[in-house]
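Shown here: the complex without one of its protein chains, the others still in place.
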Amino acid sequence: MKGHLSLLLVVIPLLAAPVTAALTRARLAWAIAFAVTTACVILAGMQLWAVLNDGIISYELGGWAPPWGIEYRIDELNALVALIISGIAAVTLPYALLSAEQEIPEDKLPLFYSAFLLCFAGLLGITQTGDIFNVFVFLEISSLSSYALISLGQKRQALTSAYQYLIMGTLGATFFLIGVGLIYSVTGTLNMADLAQRLPELTHLKTVHTGFAFIMIGFALKLALFPLHLWLPNAYTYAPTVISVFLAATATKVALYVMLRVLFTVFPEGFVSTTPASELFILSGIAAILSASVYAIYQANVKRLLAYSSVAQIGYMALGIGLASAMGVTAAIIHLFNHALMKGALFMAIGAIIYRVGACRMENIQGLGRQMPWTFGAIVIGGMSLIGVPGTAGFVSKWYLVLAALEQEAWITVAVILLGSLLAVVYMGKIVEALYFRPVEETNVDVKEAPMLLLAPAWVLVIANIYFGLQTEPDRRGG
Amino acid sequence: MDFIIGHYNYWIVIVLMMVGFYTVINRGNLVKKIIGLNIFQVSVFLLYISIGTVSGGAAPIATEGVELYSNPLPHVLILTAIVVGVATTALGLALVVRIKEAYGTIEEDEIHKCDHTL
Partner (left out) sequence: MTHNLVLRVVSKTLIPLIIMFALYVQFHGDFGPGGGFQAGVIMSAAIILYTLVFGLDAAERVMPPMALRILASLGVLLYGGVGVATLVMGGNYLNYTVLASTQIAGQHLGILLVELGVGITVFAVMLIIFFAFAGRGRR
């Protein structure tokens, strides 16, 4: 049993997906999905525990020894990311029960949960596998199901944004495929650990450099790294709320994980500094933080505002990678973790308002903070974490990021990080102001607090934000 | 000259890739974009298959008296990628059908107009 942990984590949701697809009862499909995600949290927790105690886990699929067979190779980083994904999925599903039933037609719900499980399995698969082509396969499993999930949004713009994401996502995945092909053509292997052994002798080849560039661009598209982020705001705005929560908290994180893996495990040490990758990461990170934050300030739709803020937060992670020091990468990983918590909490709280009033433009939600105090509280604390107020998770990651920048005396980067926080104060302030200080719309006078089933998951994430804000040692999170 | 003829498979791949990519970027018609995407993907399939060839090698099916085979791994990889491509195309076209039903058009600029007059 223990030896098969890493595999079960992928196979259980992957096999539960067709079962839910064949069902007709929505509640039953939900129950299966919920049971599966809960089981995955436990398995991912056990896996992280096993990795922390016994070191790297390697699992040979089909009994074929690597590098010929597919290998699942788990170290602290994979185990952590897998735990984040399953944790978020398990928190999202109780939330989905009410929110999805309201937004998605009854007869589509079993298929909705099936696609959700597929997406979940794909994301987990990316984190588990040690085979670079397998990453592509799982990437497409998760992407295809997320396009379908986004298109289930209520407005017709959901269709166009899903289409736009499909085009961009497929281009990104195909770029990745080209990169993998080029690297395979000179190394003759697809196993990441094996690649790491063979690449050091080949780094002078143009083919390796080209392949590296293709892989980076491909995943920059999936990560929504500035300026390749154009699909993200639309996709998050028009997707069903549950999907906004889930994708915002997990999909980009997994893309970031693959980038880290390729940059620091697959390619040999010192290779990255021979390419302009670091400078590009810093440049696009700075541009993302500044431009996306400013864009966020001018959004009238709250979901869209949060989506732009996600682009800005991805900028912080890119800065961490670009600094290319141990401290910088640690900061990027911690921010990956924390951003999943804060964006999950914020999207859930906004979703609770959408559940009550059916819209999320500034004029629809104004004044509701007084009528929905718990939802409002979640937004305030989530927002504080996003800004980086001490005592919240957001502070910890920004602190490490600033330290990493100071270490290299990159003053502009430090200034941008601080300025980004100020801009976050402005856009979160706008939401809080609308929610609390403006008069309620007449149609919304009798809107009550959101149901418990929506509030509880949001507050689980809010409390996690505070807990990890006070728990400041980075190594506790595998960083 | 040798450089051009000796690498002919790469030239085909590059030309197809650029044709596909240009179609995706330039065309406003949603179906044509998907066709472009398909051409783009096919070029990558060709890239994989052509780098898997061993000159003088037979097709990778175990036969008596044959010693040298082409590398079968790229074929397997591309079989997977083709399936992914089919799924993407089907999903993309399904979205186009739904877009046509919702907007009454599949031209990108007209769709933008529809959304902005709302």
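A and B label the chains in the order they appear, each numbered from 1.
The working rule: contacts are C-beta pairs under 8 Å (C-beta built on N, C-alpha and C of every residue); 3 or more make two chains touch, one makes a residue touch a chain.
No experiment lies behind these values; they were computed from the predicted model shown.
Participant: Give the labels of the shown chains that the missing chain contacts, considering the complete complex.
Facilitator: A, B
Participant: Per the definition of touch given earlier, which of B:15, B:54 or B:97 contacts the omitted chain?
Facilitator: B:97
Participant: Quick one: which of A:30, A:59 or A:112 touches the chain that's been left out?
Facilitator: A:59
Participant: Kindly note down the residues of chain B that lie in touch with the hidden chain.
Facilitator: Touch set of chain B with respect to the missing chain: 61, 79, 83, 90, 93-94, 97.
Participant: Using the touch rule from the top, list residues of chain A that touch the missing partner.
Facilitator: 4, 7, 11, 14-15, 17-19, 21-22, 59-63
The criterion applied here is as follows: only the chains that are shown with their structure count from here on.
Participant: Chain B touches which residues of chain A in the complex?
Facilitator: Going through chain A, the ones touching chain B are 133, 136-137, 140, 144, 147-148, 151, 156-157, 159-160, 162-163, 166-167, 170-171, 173-174, 177-178, 181, 184-185, 190.
Participant: Inside the complex, what are the residues of chain B that reach chain A?
Facilitator: 21, 24, 30, 33, 37, 40-41, 44, 47-48, 51, 73-74, 77, 80-81, 84, 87-88, 91-92, 95-96, 98-99, 102-103, 111, 115
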